Structures are given as C-alpha cells and as structure tokens.
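Heads up, one of the protein chains got dropped from this complex, but the rest are sitting where they should.
The block that comes next holds chain A.
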Amino acid sequence: MQLIPCPWCGPREEAEFSYGGQAHVPYPDSPAELSDEEWAHYVFFRANPKGRFAERWNHGAGCRRWFNAIRDTATYRFERVYRLDDPKPGVTELARSREEGTAP
C-alpha cells in the first residue's frame, strides 16, 4: 500500500487518509455579487491536471488533521506536503526540495 507522509505523523498507509480534492480554492470575497456562472465555477469546476496537483488530504485515522500536498496524478508520487495555511509551493521550491532530498 502506498505510504502518505502526514506532516505531523510521518509516513502512514494510504487507507488512513481521505481525499479532499483541489487545494487553494478560496471562498469568494463578495459572494452576494457573484453571477450564476461565477457561482457555478466556485461550486462545480475544479482543476483536473495530468501531472502535478495541489490538493487537500485528511489523516482521518491518525491525527485527524488536514494538510495540503503536491502530488503527481500520473505517477501518484507525493512531492511535498505542507500546512493548510502555507502558500502553494512554487516550481523552483519544489525542485530545490527534490535536490536536497527533503521531498517525501
């Protein structure tokens, strides 16, 4: 079974986690002013890339905390896990953590 590196508990089996979909989707700033189309995009439309994807995970059978991850949807490899309130890592930052061997 694939191991997922929980930022708080370390590597644990995939079955302990649940998936939360795309990360960094903020609630609209002024919801009352949104058009139907903008609402549709907020509610229903999410990115679906083949490759690197920033997404939310929950360690439900462990610390029960949410975290974010950069994962490759083609290889299923986790490149980076980080706190919910951390900004989305940039491409150069990901490359550096791979070089330094700090990527999970």
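Methods note: contacts are C-beta pairs under 8 Å (C-beta built on N, C-alpha and C of every residue); 3 or more make two chains touch, one makes a residue touch a chain; residues count from 1.
In this text, contacts and distances are computed from a predicted model.
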item: From "Poly(3-hydroxyalkanoate) polymerase subunit PhaE", "Thiosulfate oxidation carrier complex protein SoxZ", "Sarcosine oxidase subunit beta" or "Microcin ABC transporter ATP-binding protein", the hidden chain's UniProt protein name; value: "Sarcosine oxidase subunit beta"
item: Residues of chain A (touch criterion as defined above) contacting the omitted chain; value: 1-2, 13-15, 18-19, 21, 36-37, 40-41, 43-46, 48-50, 53, 55, 71, 73-76
